[in-house]
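Shown here: the complex without one of its protein chains, the others still in place.
And then subunit A:
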Amino acid sequence: MAAMLRATALRARPTARMLTARRSLSTLLIAEHDGKTLNPATLSALTAATEIGKPVTVLVGGENAKDAATAAASAAGVSSVVLLENAALAHGLPETWAPVVVAMQKEGGFTHVVAASSSFSKGVLPRVAALLDVAQISDVLQVKDENTFVRPIYAGNALSTVQSHDEIKVMTIRPTAFEKAAAEGGSASVTEGTVEVVAAKDVAWLSEEVKKSDRPELASAKTVISGGRGLKSAENFAMLDSIALKLNAAVGASRAAVDSGMCANDMQVGQTGKVVAPDLYIAVGISGAIQHLAGMKDSKTIVAINKDPEAPIFQVADYGVVDDLFKAVPELESRLEQK
């Protein structure tokens, strides 16, 4: 198939075309930020972007995003930053964002359009791809070359190596699969974007309920402690908070814990929740269903505390403790105190 495609390309226009394509690689990275700094996930996507094709242009859009644009300009590997200050971009509505990204791509002739996988990019990028009439490649884990990428399928139980035949590659990057680029060391210029931003008329943002927490963010925390069905109640689930505080860890959850109301749904780790790959993942009272493992099995060290010795979580755990969690968790907490 690949050979056939190459033949088609050659017939269409001889080798010069391929050389030109190679020379003019350029990547547009859509940044996510809090107005001040880039999200850690965007820094990971930046690493992927630099592996794909330099120069990398970062698009920073939103309201009061000037500081974020300055931060993007000092990130290592960034060639230029385009700032689009516009209130219509503030809540990340894909209906407004997608035409803007498409216009940016057309203006800059970017060969690759990328962003870190997030609820924002999952909304915007497929829309961008459809408007450009190209496929999207979701959750890229590895960049083989400018056309070839590895991505997970079947909840991470298989890895698919895909080659794109599209002129423009649109893709989301799984942040946990790439090291974060250094936030300092770059010296890119910031320019004001020239593409027109038209606020979508058919959709309006009404409200949000975002949980504020002083704990590290789940997706980028170095340590994560997660609870499952075994904790039985929201009160018991809160037990994990004090350990998390001692370990400076984020608290995650299995779907069972979320569905039974023990914790908020944005804490869910798994195929349909967040994908984490911390240095240490402690699974408490989690059996280890395929869908949960999809979200944490790339953690460096996995610890499982479960009273069922047959629980599938023990197949991926580096260290397992077969014990009643109501006994083991308080003991773990007190032993952490003594260190």
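The rule is short, and it goes like this: contacts are C-beta pairs under 8 Å (C-beta built on N, C-alpha and C of every residue); 3 or more make two chains touch, one makes a residue touch a chain; residues count from 1.
Heads up, the rule we're going with is that contacts and distances are computed from a predicted model.
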Would you mind picking the UniProt name of the chain not drawn here, from "Small GTP-binding protein Rab11, putative", "Mitochondrial ribonuclease P catalytic subunit", "Arylesterase" or "Electron transfer flavoprotein subunit beta"? "Electron transfer flavoprotein subunit beta"
Among A:A45, A:A75 or A:A98, residue touching the chain not depicted: A:A98
Selected residue (touches chain absent from view) among A:E63, A:D241, A:D308 or A:E331: A:E331
Of A:A129, A:I173 or A:A221, the residue touching the omitted chain is A:A129
Contact with the hidden chain (one of A:S24, A:N157 or A:T191): A:N157
List the subunit A residues touching the unshown chain? 1-2, 5, 91, 93-95, 98, 118-120, 122-131, 133-139, 148, 152-166, 200, 202-211, 219, 223, 247, 255, 258-259, 264-266, 271-272, 274, 279-280, 290-291, 297, 300-303, 309, 314, 316-323, 328, 331-332, 335-336, 339
